[in-house]
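The structure under discussion appears below in the form of structure tokens.
Every protein chain but one is kept in place in this view of the complex.
Presenting subunit A:
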Amino acid sequence: MKVLVCIKQVPDMESRFKVNGSGDWYDEADLAYRMNEYDEYAVEQAVQLKEQLGDAPDVTVLSIGPDRVGDALKKALAMGCDRAVHVQDPDSCRKDPWQIADIIASFAKGKDFDVIFTGMQSQDRGSAQVGVTVAERLGHNCTTTLVGFGFADGVITAKRELEGGLKSVVKLPLPALVTCQLGLNVPRYPTLPNIMKAKKKEFVTVPAAELLSEESAVATEKLYPPVKSGSAVVLEGDLAQIADRLLGILKEKTTVVK
């Protein structure tokens, strides 16, 4: 069985974000990067599937981006993926989801991946398009937002998360692509021996231009910080003073604090 996991590297969301010089993306300087949270669940699920099937599946992890995404790929290898593919693209932030999906689909075409895992969305862009679009391009069965995954007799049983705490159960035969949601599993931490082992695993680099054949379908016009409504009263400084002022405001403005 051949498995593909697609991951993205994103900035830590607690960072301060500034608009870049050309006004079309955030300034990438001084940001700390990590594996997209949703993709960590995808990697973990792929490795769990491998373990379930007695190590039989061969798991490829793929990421598109500049040099730094090598770190995310190495982490995925240390978590248990077998080989990594780095699609070199210093300009990946200017590709729209349609083009990112095109790159992945071009890579996967003809390679007969039985199962493809992706995150349900990225934390920075949040389009929730790439996984499903890849599936459509490859003709894979597909379902999204998994909070449960089972596999038996060539069929995936997926538990999908719907709104308001409701879930639904869907079965889909291979080949299939599923997108992973928060809470699907508990991603493992790479252990030191596994980090060492990962250094010996296959790591291939492919230029994006070799895979990309589509024009972007959506153009970014402008990037800007949210317009502050400025209505919030801001309290900072000494804790005791903050507490007094807060309780004072609550007594005045609400009926429930006396």
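Please note the rule applied: a residue touches a chain if its C-beta (ideal position, glycine included) is under 8 Å from a C-beta of that chain, and two chains touch if they have at least 3 such contacts; residues count from 1.
Convention: contacts and distances are computed from a predicted model.
Its record in UniProt calls the unshown chain "Electron transfer flavoprotein, alpha subunit", which is the match among "Electron transfer flavoprotein, alpha subunit", "Hydantoinase/oxoprolinase family protein", "Carbohydrate ABC transporter permease" or "NADPH-dependent glutamate synthase". Interface note for the absent chain: among A:182, A:196 or A:209, the touching residue is A:182.
In the complete complex, the hidden chain is touched by one of A:44, A:89 or A:161, namely A:161.
Within the full complex, the residue among A:109, A:171 or A:199 touching the omitted chain is A:171.
Contact between subunit A and the unshown chain involves residues 11, 13-17, 19, 26, 96-98, 120-121, 123-129, 132-133, 136-137, 141-145, 157, 159-173, 182-183, 215-226, 228-229, 231-236, 239-240, 242-244, 246-247, 249-250, 253-258.
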